[in-house]
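Here the structure is laid out as structure tokens; the discussion comes afterwards.
Removed: one protein chain of the complex. Kept in place: all other protein chains.
Up next is subunit A:
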Amino acid sequence: KEKMLVNSLPLLIFSLSSFQTKSKKTLARPNVKNIVLVEGVRTPFLLSGTTYSDLMPHDLARAALQGLLHRTAIPKDVVDYIIYGTVIQEVKTSNVAREAALGAGFSDKIPSHTVTMACISSNQAMTSAVGLIAAGQCDAVVAGGVEFMSDVPIRHSRKMRKTMLSLNKAKTLGQRLSLLGSIRLAHLSPELPAVAEFSTSETMGHSADRLAAAFGVSRVEQDEFALRSHSLAKKAQDAGLLQDVISFKVPGRDIVSQDNGIRPSSMEQMAKLKPAFIKPHGTVTAANSSFLTDGASAVLIMSEEKALAMGYKPKAYLRDFVYVSQDPKDQLLLGPTYGTPKVLERAGLTMSDIDVFEFHEAFAGQIMANLKAMDSDWFAQTYMGRKSKVGTPPMDKFNLWGGSLSLGHPFGATGCRLVTTVAHRLQKEGGQYGLVAACAAGGQVSDTHSPQMVFQQS
């Protein structure tokens, strides 16, 4: 059977530069430029419809960019290029990268473009930046992502749009009146952004519920994982570990300096919720899914030469990445399982070499399904053409500062958060290699790719 391939999974390998003590091999390759992560920041991630609700997407992106400028003190004209990722586009600012860059005070001589790849849009922004530097086109690129779910483009119906466009062309009053007269009640029903995968018409939550069922993930397992995510996020927040978060003065509102979706609950309370997608027997609920989030992120990526010349101390080396795709119907959310072994093989590493894992948590059920798939010889042999199972990441290295379930998941912005978190965790925990994985969908609203990145100390 042929499978349609729409999913992709980027993998980035980073090496951490700040610790020189470990004697593990460097992943540097001859004749390939070393590319480094200099800094990464993000706005607080807020539940949509809260403090950010009156902004526009580029406002959030602007805040992240200004935060990055502030943190790095990089001269505005040193940056060669700016790339942003986003999923649901505000039509007025379709190239949100450019609008945000100008608004953040970057030189108008810096070209900017916007990419979209569902939940790994900012991963795509980052890997595009890597490509530009590796190709010798640029030395310093800002990559980032933004998502603004408090306001989404709701359109007139196709019928209504057609009538309105014809109205523009109508020459006489009679023509206009007859067009206006043709408007019926059906013309007035609005068109919401698709909440479903275009190819399969299946919503992401529905897909996640089926995936969980396919791997026999129980409701309790999902609730436990969600609770873990919230508890760890709370701990990290309280301990001040989420250094990538910048404070943001929202016009007309207070200064926002913390994520507001972290809510550790109890298993009993979570058990009370009804399934959100598959009724009445489903297992995915509001409590074990990531929530609609507003937020933006930004990272500064440079060639090592340039960074060192400018006196920066790189946070990590970005070595490699892999994108993979699978069947959008039944394997939509299994990117991490497919991508992890590929990127490890490319880098010549094994699972045990990795000190820090950051996986995107779209749904607790999706994470658990991936962990089960990675732990299954049958799955590896039947679907991946491998001799044996991929192996699962140890939980004591896995998403220790919370994840998308608790911190929030602004689709376009999550990738940069994962990468920056790996860099910070490697520094904090003294590890050498980190790995990021995320899964993305082909759809608009929901997204579930996992980008995976490995960080290495050099």
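Here is the rule we go by: a contact is a pair of C-beta atoms (placed from the backbone, for glycine too) under 8 Å apart; a residue touches a chain by one contact, two chains touch by 3 or more; residues count from 1.
By our rule, contacts and distances are computed from a predicted model.
According to UniProt, the chain absent from the figure is "Trifunctional enzyme subunit alpha, mitochondrial", selected among "Serine/threonine-protein phosphatase 2A 55 kDa regulatory subunit B", "Trifunctional enzyme subunit alpha, mitochondrial", "Tetraspanin" or "GTP cyclohydrolase 1". Screening A:F248, A:F379, A:W401 or A:Y433 against the full complex identifies A:F379 as the residue touching the chain left out. Touching the chain that is not shown, out of A:T200, A:S290 or A:T392: A:T200 (per the contact rule at the top).
The chain omitted from view is touched by exactly one of A:M270, A:A307, A:A369 or A:L426, namely A:A369.
The chain omitted from view is touched by exactly one of A:R71, A:H113 or A:K329, namely A:K329. The chain not shown here touches subunit A at positions 2, 4, 198-201, 206, 209-211, 213-216, 278, 280-281, 327, 329-331, 369, 372-373, 376, 378-379, 382-383.
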